[in-house]
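See below for the structure under consideration.
Only one protein chain is missing from this complex, and each of the others stays in its spot.
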Amino acid sequence: MKDPTGPQARGRGIVHRLLRTRSGRAGLALLLPMVTVALLSPALGRILPREFTATDLSLRDAPPGAGHPLGTDGLGRDVLARLVRAAGVSLGTGFFSTALALAVAIAIGSLAGTRGGWTDLLLSRAMEVVLSFPALFLILVLMGSGPPIVRAIPPLVRIVAVLGLTGWTGMARHLRAEILKLRQAEFVLAARVSGAGPLRVWRRHLLPNALAPVIVSAAFFAAHAILLESSVSFLGFGIQPPEPSWGSMLADAQESLTRGWWLALAPGLALFACVAGCNLLGEALRQALDPGWSTTRRGEPPDPCLSPAPAGSWDSAARARPAGGPETR
Amino acid sequence: MTRRILRRLAVSAVTLAGITVLTFLLFHLAPGDPLAPLEGGSRGAVSTDALARMRAEAGFDRPLWQQYGLWLSRLARGDLGRSLVDGEPVRGKIAARLPATLVLAGAATLLAWGLALPLAIRSALRPGGALDRGGSLFFYAIYSVPVFWTALVLQMVFAVYLRWLPLHGVLSDEAAAMAPAGRLADGALHLVLPAACLAYGQLAFLMRFARANLLEARGREFFAAALARGLTERQAMLRHALPNALLPLITIAGFTVPALAAGSVIVERIFSWPGVGRLLVDSIGSRDRPTLMGLTLLGALLTQAGMLAADILYAAADPRLRRLGEERP
Partner (left out) sequence: MSRRVPSRFFAALALASGLAALCGCGGSSSTATAPGAAPDSGGVPLDGASAGPPERGDCVRLVDTADPQSLNFIRATDRFSSQIAGLVTDTLVQYDAKGEVIGRVAESWSVSDDGLTWTFRIRPGVRWQDGAPVTSRDAAYTLERILDPRSRAVSRIGYFTGVVSVETPDDATFRVHYREPSVTALASWTDAPLIPRHLWEKQADFLDNPLCRAPVGCGPFRFVSWDAGRQIVLEANDGYWDGRPALDRIVFRIIPQDTTRLQALELGEVDALSLTPDQVATRADRPEFTRRFRRLTYPLPYVYYIGWNMDRSNPFFSDRRVRQAMTLALDRPGLLRDAWHGLGIAAASYITRESWAYNPALRPIPYDPAGAAALLDAAGWTDSDGDGVREKGGVPFAFTLLYAATGKMNDDTAAYFQENLRKVGVRMDLSRTEFRTMLDLVGSHRFAAFMSGLTLDADPDAFDMFHSSQARDGNNRVSYSNPEMDRLSEQGRREFDPARRRAVYARIQEILAEDQPWTFVSHPLMNVAIDRRIRGVTVSPLGLQQFWPGIAGWWVPRAEQRFPAGAAPGA
């Protein structure tokens, strides 16, 4: 296996290739506006005419109109203001939980992949143990009825932590499998022979090359995390009022499905845009990072759903779990 | 082959042990009082002596590892303890609800696989065609919508507006008076909406995954060879491409349990389905620790069982694996 061109060149190439794919363009088109709004949400909150907490009982459930471009909710709060605030909340949750999961995955996956032997054995079993717990069960339990120490943590932080700490297993497995493959590569052996220490080998050669497929998984995980947060908030265990999240806004809008369509449409579309955007981006990343990417087969690029299993491993947990799997939603 | 399977079972056993440890720790993180739900109410409700007796009897005052041992030994005998809500054995409570969830999950899985494969085959036979493009877009879209939303919308459209399907529940009132065939049909009607909601996420993913694999198999030599031998595209697809594509699909099948478990929490609530998902949410609300532990354990065990079954199936299905050495610990 050759060492692909250095990380910097690859970085530029990726964005380029992303934009060339249809999914990449679509994904970015959906995500960028949302992400921008989310990042700017505190500032936007100050600019918008109404605050997301300002109630006005005389204007309850008003349809979109003057002064309230997206209408008002049951307490007369401006839906647009809440939507913007919720963007920060929902996307922030998605981003930080993904970052956390990725960090843990890199740590554990690398350890397992590089050390081998008993470390690998134990860590793989640990991964499998955590993997076996249905994430939503764990999340509900920890959010809803955890011990007082856990409950003392504000819900926003708690849900990020719980999502991250329950979701790292897939990416860790992926990383481990990739590292196992790469360890046999010539350029890695060459590096070792030339006297590079294991940490250096990991940092400069193994990790950058193994990370690519894991980033793809991360994109899918982000979509998944945003969906999970909305489901948990819908059930009432997630983000607590008065902080809005798209999930809780949808939960509030349930009763008014017929008379207050704007209450459900805005958060629903926003949620959909982000989740679909992340999924599309993941797909595009997979296409972009696949070294064998070409347009030969009957004018059709190889479908990115494929992800090769490391040779010889027949244990499904050891096999790279295909990214974007039928995970908990 | 048998040695491999035995090895795999041994690995599973270790993982199972890990699962019990993690489940136990999860619920015993705090020095909090698990009998707290019993208090509250009029003063002098339960005397401190009575509480102390109950605590000692349940072993809450012993060191953690002893409690684990106690719990584990009871577990081995099938005793999951008693619910703190009504004092009934947890095993009984779960057993009463489990069949409903299994029926729902089973129907959803059948639906997902039953639709995914034919659709994937159709798409793979005519890539880029109307069905392929339209289908891809559609499934991609619904994959990004959270389950609770689809459920609410479908319920409103089909049960309230169109009145084609029942609103909720397992059977109609009149079912008792019907003939067995009628009752079966009534039950099937009630199953449609909840199973559809539970299935569509899986369906979307399976369809794309199967399609990708089928397309890939289509590009291989054996396919061309089959065509050269005079088979139609369709026959070649069914006889040669499909078996090859199925193999990776089996891997996925092992991971459906967590997804189903999570989806069932929401679907069961919205459609008043009397399963374990609802028991979970109720138990969280009432801080019924023994039931929560039982349910979490169940979820983890079923996932493990699913993965194990998938692995064994995979091993049996792929003769090449029996000869390949293992690279995994």
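To keep things simple, chains are lettered A and B as they appear, and every chain counts its residues starting from 1.
By our rule, a residue touches a chain if its C-beta (ideal position, glycine included) is under 8 Å from a C-beta of that chain, and two chains touch if they have at least 3 such contacts.
All values reported here derive from a predicted model rather than from experimental measurement.
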Chains still shown that are in contact with the chain withheld from the display: A, B
Option from B:L80, B:L154, B:V170 or B:A210 whose C-beta touches the chain left out: B:V170
Residue of A:L19, A:L32 or A:A54 touching the missing chain in the full complex: A:A54
Sites on chain B contacted by the missing partner chain, in the whole complex: 36-47, 49-51, 53, 82, 85-89, 93, 96-97, 100, 152, 155-156, 159-160, 163, 167-170, 173-174, 176-177, 269-275, 278-279, 281-282, 284-287
On chain A, residues whose C-beta touches the chain left out of the figure: 53-55, 57-58, 60, 74-75, 77, 144-145, 151, 236, 240-242, 252, 254-257, 259
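Rule of thumb we're sticking to: only the chains that are shown with their structure count from here on.
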Centre-to-centre distance between chain B and chain A (centres being mean Cα positions), rounded to whole Å: 22
Chain B residues touching chain A - in the complex, by the definition given at the top: 4, 8, 11, 14-15, 18-19, 22, 26, 29-30, 32, 127-128, 140-141, 143-149, 152-153, 156, 201-202, 205-206, 208-209, 211-213, 215-216, 219, 248, 250-252, 254-259, 261-263, 265-266, 269, 280-281, 284-285, 287, 292, 295-296, 299-301, 303-304, 307, 310-311, 314-315, 318, 321, 324-329
Partner chain B, residues of chain A touching it in the complex: 116-117, 120-121, 124-126, 128-138, 140-142, 144-150, 180, 223, 227, 230-231, 234-235, 237, 247, 250-251, 254, 257-258, 268, 271-272, 275-276, 279-280, 297-300, 302-306, 309-319, 321-322, 324-329
